[in-house]
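As you look at this complex, bear in mind that one protein chain is not there, while each of the others sits in place.
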Amino acid sequence: MLGGYGVGAVGALLMPGGRAGRGIAAFGMVWGGAAGLALSLQVLLGGAAFTLEVPTLLSIADGLAFRLDALGAFFLGLVGLLAIPCGVYGFEYVGAYEGRYSLRLLGAMLNMFLLTMSLVPCADNVLTFLLMWEGMSLTSYFLVLTEADEPDTIAAAGWYLAMTHVGLALALAGFLILAANATTTAFGDLRTAAASLTPAMRNTVFLLALAGFGSKAGIVPLHVWLPRAHPAAPSHVSALMSGVMIKLGVYGLLRIGLDLLGGGPAWWGALLIGLGALSAVVGVLYALMENDLKRLLAYSSVENIGLVFIGLGAGFLFLGLDATAAALVAFAAALYHALNHAAFKSLLFLGAGSVLHATRTRDMNRLGGLIRGLPWTAAFFLVGALAIAGLPPLNGFVSEWLLFQSLLPGIESRAPMVAPLMTLAVSVLALTAGLAAAGFVKAFGITFLAIPRSPAAECAHEAPVSMRVGMGILAVACAVFGLAAVVVMPALAAALAGSARLPVPVPGFGSGVSLSMPSGFARMSPTLVALGLILITGAAWLVVRLFASRWPVRVSATWGCGRVVQTPRMEYTSTAFAEPLRRVFAELYRPTQDLSIDFHPESRYFVQSIEYRSEIVPWFERYLYAPLVTRVRRWSIWVRALQSGSAHAYLTYLVIALLGLLTLLIVRPG
Amino acid sequence: MGYVLEVAQAALALALAPGLAGLIRWLKARLQNRRGAPVWQPYWELAKLFQKEVVVSSNASWLFRAAPFIVFASTTAVTFLVPILAVPLPFDGLGDLLVVVYLLLLSTFFLSLGGLDPGSPFGGMGASREMTVAALAEPTVALAIFALALAAGSTNLGQIVARTMADPGAFLSPGHLLAFGALFIVTLAETGRLPIDNPATHLELTMIHEAMVLEYSGRYLALIEWAAAVKLFIFFALLGNLFIPWGVSVVLTPTTVAVAVASLLVKLVVLAAVVAVLETRIAKLRLFRVPELLSVSFVLALLAVTSSFLLK
Partner (left out) sequence: MRLLSKILRVGLATEPLAPGGDDVLRLLHEVDARARQLFGRALAIREVDAGSCNGCELEISGLMGPVYDSERFGVYFVASPRHADLLLVTGPVTRNMAVPLVKTYEATPAPKLVVAVGDCARTCGVFKGSYAVAGSVDQIIPVDAFVDGCPPEPTAILRGILAVIGRRR
């Protein structure tokens, strides 16, 4: 695996560019991804952990240590799984950057990004973890910055860098508190030391981990970098970031909360459910109002991470209430949703990239009719849209079904406040499923169907083969993860079993083609539903062929009440599609409208131009971040006074610091 | 034997559904002091549509022509999963109530895409409104399902019916009645009945379901209309058989199946009469008042879950 990514990185740097350079980078990604996937499957299915220690490197902080257990293996597998299609896709996609941006840097950074992401789940002590984490953040910063000519990229990258480092600082604080009691910073020692922490310390560690890793995962209110960074990055990078990187935030939280701390009081779960529900609703509502295709997908990632957090929260809640079997199911359902989201979100981002490649625009109001020019992209995007809307028989439906079923035992629980919380979670789950379906009818329908709304959309051409292959792999993955749920769920449960107090003999999740809950509460079979749908469609088509009339299909103009011509201006726009929902949720959006009409100077009966501008309130940016950023700026200006430039002042600082340290050593020796 | 019954059940649903729509239409006609078309009029209409030419818009793609089949297939698939005549069904393990709800959402999804494809503003408007109503009805449906599942111990449809049959007192429990109210409102919303959508309107600005099918003709239109009727049948069957399951056969003998068919017909006729009177009495709600109605149904479902929980 190291070899694969290493080759890719070094090769990309050294190659002069052109097809060979891109090829080496892509090859590196695919090789590294396949190796990572193979390793993770070996650990997941085999059961034995894989360890590697390099204590001599950076020995001041206990050196580098790698240990791949089942939980880490899942996330490693996720990275590997997505690296392959994104690598294949990227081969042709970055061809568009030829001459404009540095392909060497892109290829090298991308391979390093994948390498560090793969190593994060393998890390077994604090240093390794943070080193890999930081490497991941830095490489992704450079990746986001690739298209530096675009207006928003630099600002987006800046937001991303700031927030990821704030997250790092918080997570570091959490790790340090954990390490305070332990002999070394290896995770094994941290685990044993955590048992002796006071509840207050444990809560602090958990909250710090939640804040730090939550900002990487993108839960509200720490999500603001997502809708900026993901659209700005190249599409296969967005796919990787949205598909895998934010899941590593989930990994961090699980590692600290579940593995090292071993679970906690029930309110941890309640907090996670609350934040998850909030993210889900905010994410999907803002996604609905977006006209930029990639921003819509980014907000939708926020929504899906919210759903994963609901599952995680249910798991922690049940763990806190000692319902370990239910907790295992909830955690497994959350991980399954994370897996499925990685598959379909990457697919959607790759599809959006294909659209961007063909038309040079992400604005849905300038697209349309692409199903004719980009038939393959349209078909793959449709599969992704069906999956993310949670429609049977694809994978999104299976994981949402599992999330629903995992929440159900909570509704019967007699513990205080659990039942209302579960009811809230169920309603939010259903509401976001419905709204996500609406959002993706909009995304697919406005982008691909009807008439092209701009000349760019009219002459759009299909994506090159490698891009189609990349998307195809993911589309197949979506279908497979839906149909193979019976196999995937026990594997995920096995990944979690053994951590904390989760039961080790993993319950069965059904057999054959039928997926069922271990408590026997419910059963369903995605395979047979898919089969049934195909059979009935076929039967209906056959019957209609046999008995319906033999008139050939006549093509005519769209019925428009007899109007003379049809222009693209007469179609529904993306803004128009979301308008009823904007009205329904007007209290949240607080939309403002600005209409200015220019009349003909001679007569008010003739209109020369109309400008319509509508904005919704970005609550978190305006009321949380804007004041924060202003305050930080003010402090920085105040602190800058210390940098007077005078050597005398600096010498004075040194002396003060030395005196302080000496005092400290005298007062507290040893 | 069970599989034969499954197929028979689905065939019965497909066969009776247009008649159900025709019955509601006939009752409304009588309530308008008209003679009205006979109850089996929709069958003639479907037969005629299958023999008509199909005209397709030049802007439409393969999705437009595939959508009616997918809509019809997903609605028909649901008829195999819903307890219409008997429990337990051999396909019970295939899908529970959640699968049913999401299969219906699948059909709505493709119908909306089919409305957007020709590029007509009517289609876009219908699609946007339909998705709004469907999205807002989802939480109510989920909570109503959970209220029922809470009482029955499973989201499995057969088990819910069996549980209610075993405990007749549960029929009058507040959770049950509230869930019925919530699901009734959702039925009106999902099947496009007054006061959410007028199935007989000719004014495009007042349409939701109709607007999406304005471009369809011939056999495609027939499939979509039939699917809409089957959807109505499914919702009525759910309302009848989940909440008032007596009559559903538990042991498969010819007499019990005959009783099941008869009781199903009675429930359908009663629900059709209720809907017909309601449609005559009530005026259509303005589109932006519909979310208020749906939030009323959500509150009912919430109360249903709460009371189911408290009274367990």
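To keep things simple, chains are lettered A and B as they appear, and every chain counts its residues starting from 1.
Going forward, contacts are C-beta pairs under 8 Å (C-beta built on N, C-alpha and C of every residue); 3 or more make two chains touch, one makes a residue touch a chain.
These numbers come from a predicted model, not from an experiment.
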In the full assembly, spell out which visible chains the left-out chain is touching.
A, B
For chain A, residues in touch with the removed chain:
551, 554, 556-557, 559, 561-564
Interface with the undisplayed chain - residues on chain B:
29-37, 41, 44-45, 47-48, 51-55, 201-204, 207, 210, 214-218, 221, 277, 280-281
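In this text, only the chains that are shown with their structure count from here on.
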Can you list the chain B residues touching chain A in their complex?
50-63, 65, 69-70, 72-74, 76-77, 80, 91-96, 98-99, 102-103, 105-106, 108-109, 112-113, 116-121, 123-125, 127-129, 131-132, 134-139, 141-143, 146, 149-150, 153-156, 214-215, 218-219, 222-223, 287-288, 291, 298, 302, 305-306, 309, 312
Which residues of chain A touch chain B in their complex?
368-369, 371-372, 382, 386, 389-392, 397, 401, 404-405, 408, 411-412, 419, 423, 426-431, 433-435, 437-438, 441-442, 444-446, 449-451, 514, 516, 520-525, 528-529, 532-533, 536-537, 540-541, 544, 547-549, 551, 553-560, 566, 568, 570-572, 576-581, 583-584
